[in-house]
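Take a look at the following structure, please.
The complex appears here minus one protein chain, its other protein chains still in place.
Chain nomenclature is as follows: A, B and C, assigned in order of appearance, with residue numbering initiated at 1 for each chain independently.
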Amino acid sequence: MNIAAIQQALREFADERDWDQFHSPKNLAIALAVEAAELLERFQWLKDSESYRLSEKPEDYRAVREEVADVLIYLLRLADRLSIDLEEAVCEKMRKNAEKYPVELAKGNAVKYNRREP
Amino acid sequence: MNIAAIQQALREFADERDWDQFHSPKNLAIALAVEAAELLERFQWLKDSESYRLSEKPEDYRAVREEVADVLIYLLRLADRLSIDLEEAVCEKMRKNAEKYPVELAKGNAVKYNRREP
Amino acid sequence: MNIAAIQQALREFADERDWDQFHSPKNLAIALAVEAAELLERFQWLKDSESYRLSEKPEDYRAVREEVADVLIYLLRLADRLSIDLEEAVCEKMRKNAEKYPVELAKGNAVKYNRREP
Partner (left out) sequence: MNIAAIQQALREFADERDWDQFHSPKNLAIALAVEAAELLERFQWLKDSESYRLSEKPEDYRAVREEVADVLIYLLRLADRLSIDLEEAVCEKMRKNAEKYPVELAKGNAVKYNRREP
């Protein structure tokens, strides 16, 4: 995915509509949380097992796909506004997670291993 | 950003730790919403204007950057689990938004223009 | 529950600390969403069945109880700021729900019955 190109397109989109005034980092963080909740809403009453078979219901699947896009759009926009390099940030966090959850301790354990013990 | 490669790495990460059992689409959607709220928390008591100057506070900036990464990681994971092509989904949504918010109607208007009226 | 008395105590609490400047309705709505996500986080990786047995784990139960209190505190504060009568609002909404989801149509149906179709 060409993140820079999409961010550029989103920037122009907001610019043409004079929406920059609304797109403060704070407001974008709100919008992102709201969209993430709308995505979650789609799974709200589903059993865990049903959530795996979402693609069997084309209408629900399409709706989820669109909410996923909304979340990513606001995330790209927020990262752009804050000059955060998304790829770099993700890679760094993945290295940190690998250290925080060593295989031997985290295996099959939902309560994530936590290094803060004495 | 090489989405497929990162998703592959995340898949292996979960696999090695036997975390696939926890990573149902429903649970990933919950995790995504929780992370988005943790990101929002960083802006909670800031004035709009302060949220633009986040990078002046290196510690806060680093924390926000990490929360942004967490959101993206769960989004990549969820998209992978549901076989959603993120780039395609975003491009399609951007086309839809362009249609939904024509420049002449949306300009400077926070209350987004809504076509559903008669 | 004496809502007015608790709201009065919360008002004084904020007042003594000069926190009114931060407690705009918008910021309180953010705080409420953040606390609701923190509450949700406690259930994040639990199976549905495990979430019923939360009280068997005193530490988790105490944490959930505290998050529930945080949500209610911000809700009371927001309602106070907006002069919303909580009891009245809830009763009205319950009447509306009874109309929206008649027993015969809603029975055992998670996808809530929606009157908007023709």
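Throughout what follows, a contact is a pair of C-beta atoms (placed from the backbone, for glycine too) under 8 Å apart; a residue touches a chain by one contact, two chains touch by 3 or more.
Since this is a predicted model, take the numbers as computed values, not measurements.
On the side of chain C, touch with the chain left out of the figure occurs at residues 1, 3, 6, 9-10, 13, 16-19, 21-22, 24-27, 29-30, 32-33, 35-37, 39-40, 42-43, 46, 48-49, 51-52, 54-55, 61, 64-66, 68-73, 75-76, 78-79, 81-84, 86-87, 89-94, 96-98, 101, 103, 106-110.
Although one chain is not shown, part of chain B still touches it, namely residues 30, 33, 37, 45-48, 110-111. Panel shows chain A; residues 22, 27, 30-31, 33-34, 36-38, 40-41, 43-45 of it touch the chain omitted from the view.
To be clear about the criterion, only the chains that are shown with their structure count from here on.
Rotation angle, chain A onto chain B, C-alpha superposition: 180 degrees, expressed as a multiple of 5. Among the residues of chain B, those in touch with two or more other chains are 22, 27, 30, 33, 36-37, 40, 43.
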